[in-house]
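Missing here: one protein chain of the complex. Every other protein chain is in place.
Lettered A and B in written order, each chain numbered from 1.
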Amino acid sequence: MSENAKTAGEPALLVEDLWVEYPARRGVVKAVRGVSFELRRGETLALIGESGSGKTTLGLALVRLLPKAARIKQGRIMYYRNGTSQDVLALNAEQLRRFRWQECAMVFQGAQNALNPVLRIEAQFLDTARAHGMTDAKAVRERAIELLKMVQLDPQRVMHSFPHELSGGMRQRVLIALGLLLQPQVIILDEPTTALDILTQRSVIEVLRRLRTQLDFSLIFISHDLSLAAELADRVATVYAGAIVEIGSVYDIFERPRHPYTLALTRSVPTVTGEMHPLASIPGSPPDLINPPLGCAFHPRCPYATDQCRSQEPRLERVGDDQFAACWHWQEVKP
Amino acid sequence: MTVNATPIIELDRVSRVFEQRRRQVKAVDAVSLAVQEGEVVCLVGESGCGKTTTGKMIAGLIHPSGGEVRYAGKNIWAMSKDEFRRYRLAVQLIHQDPYASLNPAHTVYGIMSAPLLQHGIVANHKQARERVRDLLRTVDLTPPDDFLDKYPHQLSGGQRQRVSVARALTVSPKVIVADEAVSMVDVSIRVSLLNMLSRLKRDLGVTFIFITHDLAVAKHFAWEGRIAVMYLGRMIEIGRTPQIINHPQHPYTRALLSAIPEADPRITRTKERLQLRSLDIPSLLNIPSGCSFHPRCPLFEAGLCEVSVPPLADVGDGTRVACHVVARERAKEVVA
Partner (left out) sequence: MTFVRGIANWFGQTLRLIARNKAGFLGFIGLLFFIFLAFVMPLFVPLDKTSRVDKIYNPPSAEHILGTDFQGRDIFSLVVHGGRDVIVIAFLTGAISTFIAVVLGSISALLGGAVDSAIMAATDFWLAIPTFPLLAVLATQIKLNDVWLLSLILALLSWATLTRAIRSQVLSLRQRDYVEAARSLGMSHRHIIFKEILPNMMSYIAISLVFAMTAAVYAQGGLVFLGLLSFSDNNSWAVTIQLAWTRGAIFFKDSFLNIMAPVAAIALFQLSLVLFTRSLEEIFNPRLRVGV
């Protein structure tokens, strides 16, 4: 706690004007376009956006795990811990290896199917630990058992199972436990509940919620599912066409969205509890990241669009106490 | 809609067993359902519970291993060739995956004109083009000429799903079985797709069997219709949508509804959650005895639930539930 006091107010992670591109046959895919945000110490930040909006690419960039073809055009990614900072884009291979897992661990999209199929769970824990210089097998085993208990799994059974003997939800929880093994201060989860059944999703959500109260780390999760953000996030960022178009506290984003896209998105998802209200539909189709629309990328689908929107790109600006939106006409946007 | 009219679709204790690595998998187990003309019925349940298999049996694409599928009162597998042809065209299936359901080798026009020409619905290509244009407008693909000569890979997921619907409309079906028709498209276009389907239902009077794993979507699409909940191949609850959503009876339906994360932080963080006894999902290869929900059910009563399969029992308000305990409690209430 004293440590926290010393570094209070310092973010865990700071991203500044990050651009990532993939070369493709038709042209250059601009998957991340000028993203800036901070991840505060101990908070849960949700990155919400549709398929292809660049969420995974952004997550991969944060741990420098982008595919070879990808290029980081510009930007800065800084991690802070105990008053020291690390510029991730400047790390060498050895520093990077230490950095992933110990500073920041990422659990990939669809990773339930990515556990090594021929290794028992116990071996996967030991391998990961060894790869990062933890050679005390007994200590690793103890830590693994503790973590598996935290994610509501029965260590006796799970440690000696092969991945295929576990259900999707159990595998997802094993991966979360594995990610926590080296006590990183930041964890990134890409689509942690997608493709899981409702009751299984619920168990993963509850596990994440419990972990947040038991351990001290910051969490970024990436999802196309707004309800997951509503469940778990402290703050939410909406991603559209490779850019963060709005960021704010979960209540602001759901109750007082100021960006037309966030507004439309939150009004287009049906709920089972509560009144039947008509759902808002968003006209048009998702943008082409090779030739994103000029000006505001959302303008072809936006009911508030004006000529200004079609020619000038808006930047994130303060629209509330702790809420930022990239929209020329945010003042007219009424929930 | 008169209650006593012959249902347009009727499933009478329909089952389907698949052979999987030499072992029998009972994907659908004695499901009964009667759908009246113009009605909308949602089949909901988690992945693997047999929704698609049921849908395909309704569309005559899979043979049941037991029971009868009837169209307008006739067993479809005992129909004459001519009757079967008419039934086949009257019941159309929309697939879940818009990327797999359109042939990549043909243009939108090619895909849609083939059934029109084959069944003599139009006389020539000129008429076919006109008709295809009309249908594309019906599914909001406007202007149609932008789409006629496109290949599926040139369309987005939402647009493909619209083409898939338009293709089904070429043969003027009376019943549309929509299998997770909106699950695989993006949130931002899901609503317009749903609204388009609702409009078809209203304007064309099509009977809808709408398959989804998402109860919130079911609620919005079928508020005036019914919801049938499936679990491990069996139908465990069926009733009018507002009843199922607001007063679910079966412990599984209740668990499902209470577990759903909602896109509203205040609702979802204060929702009461029903705790299950176990998180393990039983395998279809090894279905628990008696009530197949019993290993997870919070209301489980030993000596009752694992002994016999509970039948679907009427519990009032037009709801039928397959649960020993709920049926008993409701019966008590009626007596009292």
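Criterion: a residue touches a chain if its C-beta (ideal position, glycine included) is under 8 Å from a C-beta of that chain, and two chains touch if they have at least 3 such contacts.
This is a predicted model, so every value here is computed, not measured.
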Open item on the list: Can you list the shown chains that the omitted chain is in contact with?
Closed with: B
Open item on the list: Using the touch definition from the top, which of B:A59, B:I238 or B:L312 touches the missing chain?
Closed with: B:A59
- [ ] Check the options B:R167, B:H250, B:R296 or B:R330 and report the residue that touches the missing chain.
- [x] B:R167
Task: Selected from B:L11, B:A27 or B:L93 as touching the chain missing from the view - done: B:L93
- [ ] Consider the whole complex, including the chain that is not shown, and state which of B:T6, B:Q118, B:S283 or B:S308 touches that chain.
- [x] B:Q118
Open item on the list: Going by the contact rule already stated, which one of B:R13, B:H63, B:R85 or B:H247 would touch the omitted chain in the full complex?
Closed with: B:R85
Task: In chain B, positions touching the absent partner - done: 59-61, 85, 88-89, 91-93, 95, 97, 100-106, 114-115, 118-119, 149, 151, 153-154, 164, 167-168, 170-171
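In this section, only the chains that are shown with their structure count from here on.
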Open item on the list: So in the complex, the part of chain B that touches chain A is made up of which residues?
Closed with: 46-47, 156, 158-159, 186-192, 194-195, 213, 215-217, 219-220, 223, 245, 255-257, 259-269, 271, 273, 276, 279-281
Task: chain B partner contacts - residues on chain A that touch it in the complex - done: 50-51, 152, 167, 169, 197-203, 205, 224-228, 230-231, 250-251, 254, 264-266, 268-274, 276, 279-283, 285-286, 301
